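The other protein chains are all here in position, but one chain of the complex has been omitted.
Labels run A and B following the written order; every chain starts at residue 1.
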Amino acid sequence: MTAALRHARYVLGENPVTAFAFALFFVFALCAALGPALAPYDPLASNAGESLAGPSAAHWFGTDQLGRDILSRIVVATRLDLGIATTAVVLAFAIGALSGLAAGYYGGWIDRIVGRAVDTIMAFPLFVLAMGIVAALGNSVANIVIATAIINLPIYARLARAEANVRRGAGFVEAARLCGNSEARIVLGQLLPNILPLMMVQVSLTLGYAILNAAGLSFIGLGVRPPTAEWGIMVAEGASFIVSGEWWVAFFPGIVLMTAVFCFNLMGDGLRDIVDPQRRT
Amino acid sequence: MIGDGNAVPLLAVENLGVEFRTRSGTVRAVDGIGFELRRGETMALVGESGSGKSVTAYAIMGILDAAARITSGTIMFGGLELLCAGERAITEIRGRELAIIFQNPRTALNPIRTVGGQIADILLRHGNVTAAQAPGRAIEMLAKVRIPDPERRARSYPFELSGGMCQRVMIAMALACAPQLLIADEPTTGLDITTQAVIMDLIAELAASQRMATLLITHDLGLAAEYCDRIAVMHAGHIVETAPTVALFATPRHPYTAKLIAATPGGAPSLEALAAIPGALPDLRRGDLPLCRYSERCERAAPACVERPLPRQVVEEGRRVACHFPL
Partner (left out) sequence: MRPTRPLLAVDGLRKLYPVGKQRIWRRGAAPSFLHAVDGVSFTVGQSETIGLVGESGCGKSTIVRLIARLLDVTEGSIRFDGEEIGKVPARHFGVAPQRAQIQMVFQDATDSLNPRFTAFRAIADPLLRLQRLSGSALRARVEEAARLTGLPQELLSRFPHQLSGGQKARVGIARAIAVEPRLLILDEPTSALDVSVQVVILRLLQDLKRQLDLSYLFVSHDLNVVRLLCDRILVMYLGHIVESGPAGRVFAAPAHPYTQALLSAVPKPGTAGGRSSRIGLPGEPRSPIDPAPQICPLYGRCGRATEKCTTAMPALRAIAPGQFVACHYPNTAPAAKPQPLAAIA
């Protein structure tokens, strides 16, 4: 454990950008956890008198068309966006990793079924598929989570399948059989711990994509509905004001969204360096 | 075949030192080694893993890892100082005068190029052949290393050939331009024992017919004994003893050599007669390595072994021992 921490410190020391990404992630996590407590104003409180006020000392990011403080809405939205993304990714990881592991280890009809399912999902442009799923299942946060989980499944399934395929002939798998391990126990108890580090890296990378997905769906009106504060919706609502000069309504949510995605991507790269230096991109 | 009485050796390594910068420290892989090789002579660098024998071979060829640094010494090859020569001069002789074959032949060959094509590439680069002549010469080389049906095999890819055949192809590539020195880095590790015998016999035969010097890198003392005139025993980056083969086995002078011979199953009459070598290889990253790197494992060690620089004693004609208290 301490060797891993030492290695982590070395990687972060060598790579200030990664260290910065981790620090940024910590800020986001804090906002998500503390949410409303950190917001200077009530995110839902409209104040017609202060609508469309530019950034100032009172409102750092300005106010939107209903006079709500944009900074507060952004901080509170962190919890929702991160929550959606995290839940979706965890679902995608759990289902994808397990089915991929089984497919790669057992082969045969499990491999065929999982393979076809993954191929089917990947046959669609993923965002369009997400739109379709939300449209079919209904406009709700739960359905955004489901849609995002489905479109992120394939990458975990494929990664797990490839890793299981490589390792299933390894000596320690044979040794595990000699020790009386059943096949299921080998998959879960021996192979899964070996692929987890790589999966963790992928989780971090996918989180960025999932946030973008959730925001994108909300941007086009599917999923989260006003007056809920969510980055995608805020960008959508602010888009119409750019032309008339009130750039801050869309700009700040957009920048925060971009920063979050960027942060998770960088973190993913850094995690990969920490976990498995041989696979550095 | 002992080389003729040429005064100037073909290869002369003197006081060579190589270190590697790694995350956990600087590894002093090779420290102050020196040996000579004459035309037509076969010599073995014998040592266990970590002894620095492959590093030495790569240093001579100039194919060391990027993290390696040559800290001292000279390598004279046929009048050219390899460590000071320019890149151009090195690439001219590498492949033509100086050739190497590697362990694990299938991975050392280009998997997406036919074997005939790979030999032809070398001929075109270094030999005086035209593009039209190269394929024919490649087939000749394949026949020379006794690959059956060479015209058809020249069109095969490495994955279609067995390990032994791949090694023959590597030998063909190495010998294509009739080099003066062949370095064989563990050429038979991983091959079956009958294939090993055939490959080593082939190398010996071709070396004899072309009067080529051979430097065999191996951990197998028995293999070195059967094929080489002289053996240099390496331990932890030092050459501890150099001697003609028969003399080395008859009267080893360095304690490590004696222990190594006693640990080799080939010569022992029973399991009880095998001797273990006490201790372990010292960590080559340490800053406080004793001057004799074997002293920590040696029963005859004395304070002088840690403090006084290692002697390069010439014990008899053609023998050198790096020990203050040779056997």
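Quick notes on this structure:
Methods note: a contact is a pair of C-beta atoms (placed from the backbone, for glycine too) under 8 Å apart; a residue touches a chain by one contact, two chains touch by 3 or more.
Owing to the predicted nature of the structure, the values given are computational and were not obtained by experimental measurement.
Within the whole complex, the absent chain has one touching residue among B:Q103, B:Q118, B:Q196 or B:S295, and that is B:Q196.
When the whole complex is considered, the residue among B:I63, B:A89, B:L274 or B:A302 that touches the unshown chain is B:L274. Checked against the hidden chain, the listed residues A:Q65, A:N139, A:N194 or A:T228 yield one contact partner: A:N194. As for the chain not pictured, it touches chain A at residues 170-172, 174-183, 185, 190, 193-194.
Within the complete assembly, residues 48-49, 146, 148, 162, 192-198, 200-201, 204, 219-223, 225-227, 245-246, 249-250, 259-261, 263-268, 270-271, 274-277, 280 of chain B touch the chain that is not shown.
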